[in-house]
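Handing you this structure, nothing more for now.
The complex appears here without one of its protein chains, the remainder shown in place.
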Amino acid sequence: MAEKNNGKVVLAYSGGLDTSVIIPWLKENHGLEVHCVAGDVGQGEGELVGLEEKAAATGAASCKVVDLRRPFIEDCVFPCLRAMAVYEGRYLLGTSMARPILAKAQVDYAHEVGAAYVAHGCTGKGNDQVRFELGYQYLDPDLQVIAPWRTWEITSREDAIDYAEKRGIPIAATKAKIYSRDRNLWHISHEGGALEWPSNAPPADVWMLTVDPADAPDEAEVVTVGYRAGVPVSVNGEALPGDLLVAKLNEIGGRHGVGRVDITENRLVGMKSRGVYETPGGTIILEGLRTLRSVTMERDTFRMAEKLMLDYADIVYTGRWYHPLRRSLDAFFTEATKHVTGEVDVRLFKGSATAQATRTELSLYSEDLATFGKSATFDQADSKGFVRLYGLPGAVAAARSKAAGEDLSA
Amino acid sequence: MAEKNNGKVVLAYSGGLDTSVIIPWLKENHGLEVHCVAGDVGQGEGELVGLEEKAAATGAASCKVVDLRRPFIEDCVFPCLRAMAVYEGRYLLGTSMARPILAKAQVDYAHEVGAAYVAHGCTGKGNDQVRFELGYQYLDPDLQVIAPWRTWEITSREDAIDYAEKRGIPIAATKAKIYSRDRNLWHISHEGGALEWPSNAPPADVWMLTVDPADAPDEAEVVTVGYRAGVPVSVNGEALPGDLLVAKLNEIGGRHGVGRVDITENRLVGMKSRGVYETPGGTIILEGLRTLRSVTMERDTFRMAEKLMLDYADIVYTGRWYHPLRRSLDAFFTEATKHVTGEVDVRLFKGSATAQATRTELSLYSEDLATFGKSATFDQADSKGFVRLYGLPGAVAAARSKAAGEDLSA
Amino acid sequence: MAEKNNGKVVLAYSGGLDTSVIIPWLKENHGLEVHCVAGDVGQGEGELVGLEEKAAATGAASCKVVDLRRPFIEDCVFPCLRAMAVYEGRYLLGTSMARPILAKAQVDYAHEVGAAYVAHGCTGKGNDQVRFELGYQYLDPDLQVIAPWRTWEITSREDAIDYAEKRGIPIAATKAKIYSRDRNLWHISHEGGALEWPSNAPPADVWMLTVDPADAPDEAEVVTVGYRAGVPVSVNGEALPGDLLVAKLNEIGGRHGVGRVDITENRLVGMKSRGVYETPGGTIILEGLRTLRSVTMERDTFRMAEKLMLDYADIVYTGRWYHPLRRSLDAFFTEATKHVTGEVDVRLFKGSATAQATRTELSLYSEDLATFGKSATFDQADSKGFVRLYGLPGAVAAARSKAAGEDLSA
Partner (left out) sequence: MAEKNNGKVVLAYSGGLDTSVIIPWLKENHGLEVHCVAGDVGQGEGELVGLEEKAAATGAASCKVVDLRRPFIEDCVFPCLRAMAVYEGRYLLGTSMARPILAKAQVDYAHEVGAAYVAHGCTGKGNDQVRFELGYQYLDPDLQVIAPWRTWEITSREDAIDYAEKRGIPIAATKAKIYSRDRNLWHISHEGGALEWPSNAPPADVWMLTVDPADAPDEAEVVTVGYRAGVPVSVNGEALPGDLLVAKLNEIGGRHGVGRVDITENRLVGMKSRGVYETPGGTIILEGLRTLRSVTMERDTFRMAEKLMLDYADIVYTGRWYHPLRRSLDAFFTEATKHVTGEVDVRLFKGSATAQATRTELSLYSEDLATFGKSATFDQADSKGFVRLYGLPGAVAAARSKAAGEDLSA
C-alpha cells in the first residue's frame, strides 16, 4: 500500500460522459491528481477498448482496467444464486451485485496509488451511490468520498456536454441517449425516456440483449443446466467456469426472447422508479434452480430459504454486500443448498423459460411415498392422528369461541 | 338445526367412482343412512348434472347440490388475492381454497339433516383430508369423521370398480383414468400417470384448460384488468362479479396458453409430490395485481406483505382456513391493500402474461422524485447524509474487524 | 386552519435550557415569530407549571400547553401493548411512543397560528429528531423543519448557558445536569454521565421512579391487573382509564423497585447507545399480559405475534408511527388479541414482577387435554401417526444423506 496522498483521488471511470466530466472538475475544484479505474464486469465488446488513452486525453494521471468478469460471476452472482435472491419479485439484481466488486477494485487502486480520496459518478437519487459508498466505508473507512453529481451545478446531459466541450474533452456520442443503461455479464438495465411513466408499455427500442418474443424461433429449444450445491456448473453437459456459462446462456436465452422484466421498484433512497431489465441467462439458471431445489431441499429448510431470500435480496439491493448480515446469511444458504445438485432441462419458447424435467441423485421425491396406493413406508392410518393433532389448536379455539357465543361461520 | 342422529352421515359427494363406492360401504360397515352433498365450485359443465339421481341409484337417502361459485371466488379466492398467496413460488392454491367452503356446505347439511357423522373420499396421503377435517373440527367439533380411503381394503381403482360392480353401482367411465384431477372455477390440477416422475416432462395430453403455447395465436392480445382495494373488479372496462370475471379471464387466458404450472411441492403430510396446474385467469389477475401493487403500496408495507404472503399461502395450503391466524392476517392484508386500485394492461402471448402498463389515481410513483435531474421535492445533498448513516453500523463493524486484524476483503 | 405565514414558527417547547435557547436563536437567525407548544404527556408535577410565562419571558409570541396524558396512553401506548412491543428485548419504548403525539400537537398548533415552520430541540445523533420529523412529514409535508441543534455553533451545555445568559433568558438549573432524561407517564429514560461506558454499572443516583430493590419492602405485594382485548382496564378490580391505571401501577411498582432496565441499544442513526429506563407500571402490565396471552391466544397466532412484535417495535422505535405499515400491523394485532381478556395476579418483590395466577373465561387451556391420563377428547394413539408424519421430511432427508454416504450423527 502506497503512502496516503491527500492530493490524489481514484475515480470509478467508465469512459462515458458522466464520469469523463468528473476528471477536469476534480482537478479544477479540488486540485486533485485524478487516477481512473475501470472494472470489466462484462460491459460488452468495445466499451473498455482504448479506455486508458481516453482517460489520458481527458486529463487523468493514470487509468487501470481490471478484468473482474470471473470473480464478478463466481464470487458475487453465485452467492445470490444460492439464495435465489430476486428483488421485489422480479429484479435479478444485476447492477446491485456488480457495484461492491467495482468499489473493491477502486479501493485497491486507491491503496496502490496512495490516494486519500475516491470519487464516483452516481447521482443523489439512485441506489448506486449507496452501493459504492458502503463498499468504501467498509473496505477503508478513512477514504474521503467525492460525489460530484450530488452537488455540482451540472444537472443535465446538456450541461455535461457543454462542460466537456469547453474543456476539449472527447465525447463519442453526439446523439442524446434516450435511456440510462447499465450492462454487465449478468444483465442490462434500462431507465428513463418513455419508461418514466408506468402507464407506458416499454417501447420496442429499449431492448438490447433479447429478441422480441414474437420474433423468436417457432421451434422451442431445450437447454440442460447442471448444478452443484446450489450454483450452476454446466450447460448441455459441458462444464464451464461461471463467466463463460452465463455468457453462453445469455446467447441462448437472448435469441428466444427470455428474461425481460419490467418493474416499478422501491429504491433505497425512498422513491419508486420504473426499470426494465434483460437477464436471459440468469432467468434460465433461476428457473432450473427453483425446480431442482423443490426436488432436493427438505421442506422446512425450503420454507425458511423462501423467507430469508427476501432479506438477502434486500441486503444486496441496498448495498450492504460487505456487511456482517450478508455473511451470516451466506453461511445459512451454503449449508441449506448443499444437496442442490443435479440437472434440469429448461424449455425456451417465445419469451418463456420453463423447467420441464429434473434429474438428480439427491432427490427427496419418493414415488413410493407420493403415489396414492399402498406403500411400504407410509401407513395411511397415521394420517388420522396427524390431522387431529395438527388441527387441535384451531379446534380448541373454535370450542372457546362457540362457548363465547361467536358465529363460527362468519 | 335438526336433532343429531347417530344413524346418519353426510358424505362430500362428487358422483365419481371414489365417492360413489363410499355410499354402500357406509351402509354396510357402519349401518348409516347416507346423505350426499355436492358443492358446485365450477367443476365444469356436466359434472353435476343428474347427481341427485345418481346418488339415489347408488343408495343415498338424499343428495343436495349447492351453488358455491360466487362465494368460492369472492369469499375464498379474493382474500388470497389480497395476500397474493402463491405456494412455494408457483401454486395458486386452487384446490386448497375450495376445500374449506365445501366442508362448510357439508357441515351445514349435516346440521340440516341431523347427521352425527361426516365422510369424505380423500386418501391418507394427500392434503385434502386435512383441509376437509380441519373445517369440520372448526365448524362443529362434535361431528365424527369417517375417511374410508385411509382404512378400508379398497386400495386401487380396480378394487373400487370391482366393489361397485358387485353392488350394481352405475359407473360412467369404463376406461382407466390416467391422471387424478381436481377442477373448479379457479383452476384444474393434475397428478399421477407419467407426472409421478419429476424427470418426465408433462405429456401433452395432460392439459385441459389451456392450449399449447405453440398453438396459441401469433398475435398478442392485451386484456385490461381493473382492481379495487387489492381484488379484481373488471375486465376490459366491464364490471363483473367474481365468478364471471374469473370465467371470462380463464377463457381469454386459456386460448393463449397462459397459466400452466409444473411443480414438485411439499405436502403437509410430509412427502413431496409432483403436480401440474392450469390457472389461466388467475395468472392474468396476479400478474396485473403484482404490478399495480408495486405502484400503489408503500415500501415497508410492500416488503412485509411479501413476507406474510409466505405464511398466508402456507396456512391456506395446509387447511387452516378457519383458524384464527388466517383471520388476523386477513386484517393485515385488508388494511395493507386498501389503496391497490387501478387498471393494468396485461399482454398475452404464446403462454406468457405480462403486465405492461398501469393506470391509477393512487400511484406512489412520482416522476419528479424518480428522474435523475433536479426536482422540487428532493434535495440530492440529502443523500450524502443518508448514505453515511445508513452504512454506519457496517462501517463500525469493519473498523472493529480491522482493529482485530481480520481480512476485510475476504 | 390559519393562512400559512412564512414569518412564523412553532417550536416543540419544554421550558428547559435546550429548547429555551432556540427561541432567541430563531428570532435572530431566521427572523421568525416564535410560538411554543408543550404537550403534557405526564412529564411530572411542576414541569409544566408557569410554562406560558417562561416562554413569554424568553421572547415567545405565544405558548400553548396541551393535556395529552389520556390520548398518549390510550391511543399510543395501548396499541403497543396489544403488540407487546419491546425493543431489542428490553426497552418498553416510552420515549418513542410519545414523540408522534407531540409532533401532532405541534402540527395542529402550526395550523392554528398559521406557521410555515416547525422547530425542535433534538440533536443530530439521536432518534427523536427522526420521530418528530417523520410526524411532520406525514401530517403536513409542506411544513419546513428547523433543527438548530444539528447545525448551530452551540455544542455543549456550557455554550447554551452562555448563550442564554447573554440574552437574559431565565435558567432554572444552575447546577450541571449529569444525565439526559426524558420522562412521561409511561417511563423515564436516562442517558449520559457515567452511563456512557457500558463497562460501568448504573450509579445509584440515576434512578428516579423506583426504589433500589434492596430497599423495597421485605413483604411481597400482589397486584391484580384486568385486561380486555389485549389492553389493561383495571387494577385490583377497579376499572380505570388508561392514564390513571398506568399512574397507579407506577406508584405500586416503583415502591417495589420494579421496571429498571439497562440496555445498550442500536439507534436508528447507526450507532449504539447506552440507556437506562424505569417503567414500573409498564413492566407489571406486560408481565401480566404475556401470561394472559399464553393462556388465551391460539398457538399459530401466538407464534406469528411473537415475530411481528419485533417489526412493530422497530417501527415505533424508528418513528414510523404514522406510516402505513404500523396501521396494517395494528389491524393484525387487534384481531389477534381480541380474546386476550381476563385477570392476572402479579407478585412484586425486590425488583421483580412475576405473574403467578391467571383467571379468564376465554382460556384455551384444557386440563382434560393437558394432563397425562386418559381424556375424553384426546386419543393418545393419534400421536403415533402425528409423530411419524411430522418427522417424515427429516427422515426422508436422512435416508437421502445416508444413501449419499454422509455421517448422520455428525
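Note that the chains take the letters A, B and C in the order they are written out, and that residue 1 is the start of every chain.
Definition applied: contacts are C-beta pairs under 8 Å (C-beta built on N, C-alpha and C of every residue); 3 or more make two chains touch, one makes a residue touch a chain.
Computed from a predicted structure; not experimentally measured.
Novice: So one chain is hidden, and I want to know which residue out of B:Ala194, B:Val233, B:Ala247 or B:Leu389 touches that hidden chain in the complete assembly.
Specialist: Hidden-chain contact among the options goes to B:Leu389.
Novice: Considering the whole complex, which of C:Val37, C:Val130, C:Ile169 or C:Leu362 touches the chain not shown?
Specialist: C:Val130
Novice: Which parts of chain C are in contact with the chain that was left out?
Specialist: Residues touching the hidden chain, for chain C, are 88-89, 104, 123-126, 129-130, 133-134, 137-139, 141, 147, 149-151, 155-156, 180, 192, 196-202, 213-214, 218, 220, 260, 262-274, 290-291, 294-295, 299, 302-303, 306-307, 310, 314, 318-320, 322-324, 345, 347, 349-352, 354-359, 363-367, 369-375, 378-384, 386-388, 390-395, 397-399, 408-409.
Novice: Give me the chain B residues in contact with the hidden chain, please.
Specialist: Contact residues on chain B toward the absent chain are 298-300, 339, 361-364, 366, 369, 379, 381-386, 388-390, 392-394, 396-397, 400-401, 404.
Novice: In the complete complex, the non-displayed chain touches which residues of chain A?
Specialist: 266, 269-271, 297-298, 300-301, 304, 311, 315, 320, 323-325, 327-336, 389-393, 396
Basically, only the chains that are shown with their structure count from here on.
Novice: Counting in whole Å, what is the centre-to-centre distance of chain A and chain C, each centre being its mean C-alpha position?
Specialist: 39
Novice: Once you find the CA centre of chain A and the CA centre of chain B, what distance in Å lies between them?
Specialist: Averaging C-alpha atoms per chain gives centres 31 Å apart.
Novice: At least two other chains touched by the same residue of chain B: list those residues.
Specialist: 266, 269-271, 320, 323-324, 390-393
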